[in-house]
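Partial complex: the chains shown occupy the same locations as in the complete assembly.
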Amino acid sequence: MTKSLAQLYPILFGGDYNPEQWPESTWEQDMTMLTKAGINSATINVFSWALLEPKENTYDFSMLDKIVNMLSEHHFKIVMATSTAALPAWMVKAYPDVTRVDTHGIRQGFGKRHNACPNSPNFQRLAKGLVTAIANRYGDNPAIVCWHISNEYGGQCYCENCAAAFRLWLKQRYTTIDALNTAWNSNFWSHTFHDFEEIVPPDQHTDEFETGGAVLGGESLDYRRFQSDSLLANFKLEKDLIRTVDPDTPITTNFMGTQKDLDYFKWAKALDVISWDNYPSFDTPASFTAMSHDLMYGLKQQPFMLMEQTPGSQNWQPYNSLKEPGELRMLSFQAMAHGANTVQFFQLRQSRNGCEEFHSAVISHVNSTETRIFKETAQIGADLKLLPADLLTSQKQSEVAIIFDWESYWGVDFSVGPNVRLNYVDQVHAYYQYFYQHNIAVDLISTDADLSSYKLVVAPLMFILKTGFADKVTDYVNQGGTFVTNAMSATVDEEDNVLLGGYLTALHDVLGLWVEEWDSLPPVNNCRIQFDNQTTAKADMLCDIIHLETATTIAAYHTDKFYNEYPAITANHYGQGRAFFAGTYLDQAGMAAFGQQLITAAGLTHPDDQNDGVELTSRYSNDYRYDFLINTTGQAKSYHYDPATTTAHELLTDQLIQTGDYQLAPYAVKIIRA
Amino acid sequence: MTKSLAQLYPILFGGDYNPEQWPESTWEQDMTMLTKAGINSATINVFSWALLEPKENTYDFSMLDKIVNMLSEHHFKIVMATSTAALPAWMVKAYPDVTRVDTHGIRQGFGKRHNACPNSPNFQRLAKGLVTAIANRYGDNPAIVCWHISNEYGGQCYCENCAAAFRLWLKQRYTTIDALNTAWNSNFWSHTFHDFEEIVPPDQHTDEFETGGAVLGGESLDYRRFQSDSLLANFKLEKDLIRTVDPDTPITTNFMGTQKDLDYFKWAKALDVISWDNYPSFDTPASFTAMSHDLMYGLKQQPFMLMEQTPGSQNWQPYNSLKEPGELRMLSFQAMAHGANTVQFFQLRQSRNGCEEFHSAVISHVNSTETRIFKETAQIGADLKLLPADLLTSQKQSEVAIIFDWESYWGVDFSVGPNVRLNYVDQVHAYYQYFYQHNIAVDLISTDADLSSYKLVVAPLMFILKTGFADKVTDYVNQGGTFVTNAMSATVDEEDNVLLGGYLTALHDVLGLWVEEWDSLPPVNNCRIQFDNQTTAKADMLCDIIHLETATTIAAYHTDKFYNEYPAITANHYGQGRAFFAGTYLDQAGMAAFGQQLITAAGLTHPDDQNDGVELTSRYSNDYRYDFLINTTGQAKSYHYDPATTTAHELLTDQLIQTGDYQLAPYAVKIIRA
């Protein structure tokens, strides 16, 4: 049993720290400054392979020893990374197969990072050597509170080693080539395979299109699964080596929210704790950040580490706005509200050179504790000390679940048509945002999750219907649940084979309808939907032509095409529950009208009116409820808050809180224990 | 002598059918359903090479035999394809040279389709083997009414085999390297060749620019000719093999309208019958579809097969709008109006998987005869039975011809400058559209065509002046014809050498002018033209500076530049005829003003006023005129129709037709035999 995040107290407050990029003479000053900000931990050794192993099988831990010793002496907890996320130059020179081959068939050279071929035997052997040496040297170091394997896994490789490994992976999945041909429907375009050896990775110079679609959806889905699995095997290889010498320190790797490449639900099972890097851009809505946190929480339905965030500006986005005063603090507590049990930064000292030199840090290029960012960081450090250990044991409670499914995400992207503007994550967010705006807690769950505890389950654009899911939904609704899905959901099986008999055929009974065809709209069009109460909204991208059976219409198309007045959104009673279906994609006006009906139908408790930027999110421990009241905006806001108890207490200001209208300064945060 | 399309009766009504992608247990149901819709034929075996030849030189016709037998038993006529349009995976593995090398010099791997290198000896040998086996097995099958070789030929390869074949092709064309150097003007940029062996294919990693231009226009034009010829040789190789065993069944391959890669006029000579695939997108004007049909008709000035169209939505366009009720029927009869003698679909049963799964079909994913698309298809099937065999013998009659020249199309694209917005097909369409909007029939003809039967001949953006063409035009006008051309026409010879002495020098006498230089306009500008009657219109992209000799001005520039009031459009009397020249490109307002003068000058008969979406197109048999009166729009229209006879008869409703105002429902079609 590994240690849990709840046992980490004082709350981990730190971030990436790369003293090897600086003269040793500067290190002591760092310790002094960071301590002044309340920083109590450091993530180290993320990209030091070339330093640690200057030539093959020769290790040099002298600098890392110094860093570990210094941090220990200054009572910093250590998040120890394994340094396998960037390859040394000598390795690429000696073993060219350690880098990836890109989608055009071109082998990459030395450079950048995150580009090791996961199936390169040389990479695997050399990574094993390094991690064994690190684990042996530091495995029993009491300062290490977490292991951080590699960094931000992602991407694909299309080399010969991957091709060979893919064939083995396919043999395990399908056993026979006939089974594979059937699954992939590979008689299409003369793709019939007579031997596993004939199969090559689908990329842009073979079987995928420049625009992202795939000739055989099943093949490309399998390759994506295989590449996600291959990187996961890299992770597990390292984890197992560490676990051999360190039985109980949590092991993680840092995730990236809604990234596409990896099936994080599958990965989550292999991680002891989830950690992730939160990099909103200047135009990211607060609801999207909240959704990303909820997704990371949802991977294990457990608190997570906020492994990285920038204290000021990013640099790799097109326009890297700074964070306004209070914004970093707001974002840090928003993360905690949604389940973060740590507050960490990339990074503690700003790079002096290299492509991240304009990515801000706690200690900026000014090299002073008098900067705005430093002082704001120190404020958060002080705030965190006011929060009790009990908070770290608290969890989320949600009546609403939204399904997030990486395979559907991939499937929509590999699909050729029906509309180039279709984007999986946008559709998940469209539904999430509605609940967020009403301060209704939402769990992001996988298709494997138990639905029974939720009053409302939404499956937006769930393109792939996995085996057993239709039965699960049917049972769920039959027993009183409320289910919502929309256009193009449940269209294909796990190998991209369309389910015949009218779209959504597998949910035919529970939805009370079937879909015959759809229209795909260009961006400029005059198609609208109209609800019973005469509210109208935009119909976007697709319009399903729905045949009602037991379902009824709650909104109809308003268009100059033949499907004018045809059903656009429907509701159906099934067993003890109800099921809703949106045959088109909705703008915020449409979501508002639809969402109100969902709240009523599911009998959701305590929804706010439109929250106008003030988020109220709760965590629950065995003894307390912690309400995070957060002004996510740069404008002053008023909010009527009712703690529903007379003993509510704001933790950062140590004040009693009663029901009333609260004035919230820009980015203000209240953490109320009730 | 091969059989003609006119002998095909009942009218071929069918489409692509790929039962090998489905369990055999489903086939009988297909037969029942398709028969119910009046489908009487199927195009099969388009992409089955990997099934037919599971390993080299081992053929397995068991499934194809079953398909052929089933179709025969159910009285379906067969369009038999040769399956060479997609390569088996084993072949690419065994012989990597069978795939193409792209414009960056990268050899493609296994995948997609339409990507065999035309000059690969391995591909040629293996294709020969397959087609020989197919021809031997099915060559005398009476159900086969047409052979369909490969599929949608196109694209280029830049491999070593192509390079070697190109050198041979050049030796045949030029005999000596000096002649080649002269033709290509290759002393430019040190391109002088001393041996044919020095020549490499011009691509983006050699002699062509990313933006599409070419260093040596002649070289790139020749490579385009060579690649078109290479694919044509592939076609002929297969055709000859079939012809050996089947003396009289028509052999075709499916064309793609105004595609750029192949010189269809050259190809047409090798085809027994033209067939093509019509895929308008949501914003394709009816005039463009009509023009494409007329171009396909014009390739042989004979009726053609409408080999593919989708009964509902496409999937590979950005926005794949569905066809509204009646729209498919309208498009099918519009095709017939312009010369189609068949109505065929891609496809009869919708793909279950693969990149075409969201391309609609007669039997959709609903798998029912109750779908809108199925019922609309069945309606067309019923309609077709009402049309007489005599219709298939009918032909077009046009007073107007527009020249379509693939070499000019290429030449404009290879030209560096003068304006990036210049688009060959758009310019052809600009003129076509004017006549279409006045229901004036137009033939699309090649530069080789006899002009003498036309009252008016238009050569839009005919960049390349072919040998003999100037004389032909001069004779034509001298003898009373009316000729129209415009800016950048007749600028270069067949190897891209500019004709000196003022642009259009070769047409100097007939046009009565010469052009000294031109201005190239950015998209935002205030340049206009003004006609004698004060009508103004936009001048677009280029403004020729015209020197009048015998010509007169019919529109002048209106601009703040020095050429204000200079001639923009001119007319010239020459011999018994007239020649017009537009020194700029025209919008619809400009075409309207110019076109009215052309109609008058050429004395065209029966032009309509602006047709407002109601097309009237005629075909003529020995005994009858068939008028197709078509509302191409989704709005109800009124049209005054005069059959010019008292015995006119609407074939689909079996009603007598008299002169009068007819109300036409959206997409309504009347076929009147007069």
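Letters are used for the chains, namely A and B, taken in the order the chains are written, and counting of residues starts over at 1 for each.
Here is the rule we use: a contact is a pair of C-beta atoms (placed from the backbone, for glycine too) under 8 Å apart; a residue touches a chain by one contact, two chains touch by 3 or more.
A quick note: this is a predicted structure, and the numbers were derived from the prediction, not measured.
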**Asked** Which total copy number does the whole complex reach if 2 copies are given here?
**Response** 3
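In this text, only the chains that are shown with their structure count from here on.
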**Request:** Measure off the straight-line distance from the CA centroid of subunit A to the CA centroid of subunit B, and report it in whole Å.
**Result:** 48
**Fill in**
Per the touch rule, the subunit B residues reaching subunit A in their complex are 18, 20-21, 47-51, 54-55, 83, 85-90, 93, 102, 104, 106-113, 282-283, 312-322, 324-325, 350-360, 364-368, 371-373, 634
**Request:** Would you mind writing out the residues of subunit A in touch with subunit B in their complex?
**Result:** 104-106, 184-185, 187-195, 197-200, 202-203, 205-209, 213-218, 415-420, 492, 495-503, 514, 516-523, 545, 560-562
